[in-house]
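Every protein chain of the complex appears in place save one, which is left out.
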Amino acid sequence: MLSKVPLPQQFDRLIVTGGIVTSVFVILILTILLILKFVGFISYTEVFFWLISSGMIIGALASVFLKNIVHAVFSLLAPLLGIVAIYLFLGSEFLALAQLLIYGGGVVILLLFALMMTDVQDNPVVIDGSQKPVGFIIAVLIGFVLLYSIFTADIEIATPSSLSLADLGSNIFTQFLIPFLLLGILLDIALTGALLNGKKHKNLQSSDSDE
Amino acid sequence: MIPLENFLILSSILFCIGFYGVLSRKNAILILISVELMLAAVGINFVAFSSFYDTERYSGHIFALFVVAIAAAEVGLALGIIIRLFRERKTINIDEANELKW
Partner (left out) sequence: MGLFSVIGMQQAWLLTIVPIFGFLIVALFGKRIPRQGDWIIAAVGIFCLFASISIIADFQSFFHGHGFEPNGANVLSFEWINIPNYLLIEYSTFVDSITIVMLFVVSLVGLMVVIYSIGYMQGEVRYHWYFSLLAFFLAAMFTLVTTGNLLQLYLAWEAVGLGSYLLIGFYWEKQSAAEAAKKAFITTRIGDVGLLIGILLLWRASGTFDIQTIIGLAEASYFDSTYLTISMIFLFFGAVGKSAQFPLHVWLPDAMEGPTPVSALIHAATMVVAGVYLVSRMLPIYELIPVAQNLILIIGLITALLAATMGLVSQDIKRVLAYSTVSQLGYMFVALGVGSLSAAMFHLFTHAFFKALLFLGSGSVIHATHKQEISSLGALKNKMPITFLTFTIGALSLAGIPPLAGFWSKDEILLYTGEFGSVFYGLLLFAALLTAIYSTRLVIMIFFGKPKDSEAYEHAHESPKIMNIPLIILAIFATVSGFFIFPFVGQLFGFDDGFMGIVYLYHPHVFHLEFTTMITAISISLLGVLLGYFYWFYEDGRRANNASKWAPEIYNLFLNKYYIDNFYQAFINKFVLGLASIIAWFDDKIVNRSGIDGSAQILNYVGYRLKFLQTGKIPNYVLMMSVGILLFSFILLINY
């Protein structure tokens, strides 16, 4: 029975190869960033920012391109945890904490549970759709539009200000009270819906599914 | 001090990657992952603009909070649907769930 469960070996390989590849990339990017720093284009803060950003982008690319579904889900952790750091850069501790708890702790675990309940064990390698090239072109074009508009925009120079938890709380419970309550109702409905959806209905059972 | 452009560039790149994932993947869970990426990118945008320009109300922060909450709800529901789909058809390949056509 044990031999039918390949997960430990896979994890080993994942950790080893992932660790080596990531180390190589980190060293490479860090070198480039430091060179840029010493030339004078960017500051140390930016070096740190871009280091984290490149990690996020690599993770995102991996989660989109990898064939193995388990690897893809694990790769998603990189951008999701990177966002925590980005939020901290922007001075919002509460958001960073919430992001860490919900995404890192909740969503990824949920995804892994879903994987476990489907047929991933039998065939973890997925075949991608036929629109890959078209999708690539469209994604590149959208990226072009976004980047072009960012570079051509007249962005007013400003300094980010950090947001205290007290301010956030008072904003939510005064100005955004009704949306917040509606959000609570929405979550309630989503919870109920997920429950109902996941429950086995007798009349909807397919004939060959065993009880 | 990090300028605003950096955050915007980062979020654009993440958004495009997520977009590509949605278009190219067949597996429902992987599409969901890509959607999560896009939502994360949007969240970065919200918070960046908010903390640079909207220092009175921080509505971007609150919006990002809402996005996080809604994304959580969405993931829960979507996974429920995916499991249901798998239970009915023994697959989570969305190309095979194509009854809604001519």
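Should a chain be cited, it is by its letter among A and B, assigned in written order, with residues numbered from 1 in that chain.
The rule is simple: a residue touches a chain if its C-beta (ideal position, glycine included) is under 8 Å from a C-beta of that chain, and two chains touch if they have at least 3 such contacts.
Please read these numbers as outputs of a predicted model, since none were measured by experiment.
Note on the undisplayed chain: of the listed residues A:141, A:165, A:181 or A:196, the one touching it is A:141.
The chain omitted from view is touched by exactly one of B:4, B:23 or B:40, namely B:23. Listed for subunit A, the residues touching the missing chain in the whole complex are 129, 131, 134-135, 138, 141-142, 145, 148-149.
Although one chain is not drawn, its touching partners on subunit B can still be listed: residues 19, 22-23, 25-26, 94-95, 97-102.
Everything that follows uses one rule, which is that only the chains that are shown with their structure count from here on.
Centroids built from CA atoms put subunit B at 8 Å from subunit A. Remark: subunit B residues 1-10, 12-27, 29-30, 32-34, 36-37, 40, 43-44, 47-48, 51-53, 55, 57-59, 61-62, 64-66, 68-77, 79-84, 86-88, 90-92, 95 touch subunit A in the complex. Contacts from subunit A toward subunit B in the complex involve residues 43, 45-46, 49-50, 53, 56-57, 60-61, 63-64, 69, 72-73, 76, 79-80, 83, 86-87, 89-92, 95, 98-99, 102-103, 106-107, 110-111, 113-115, 117-119, 126-129, 131-132, 134-136, 138-140, 142-143, 146-147, 150-151, 155-163, 167-168, 171-172, 175-176, 179, 183, 186-187, 190-191, 193-195, 197-198, 200, 204, 206, 209.
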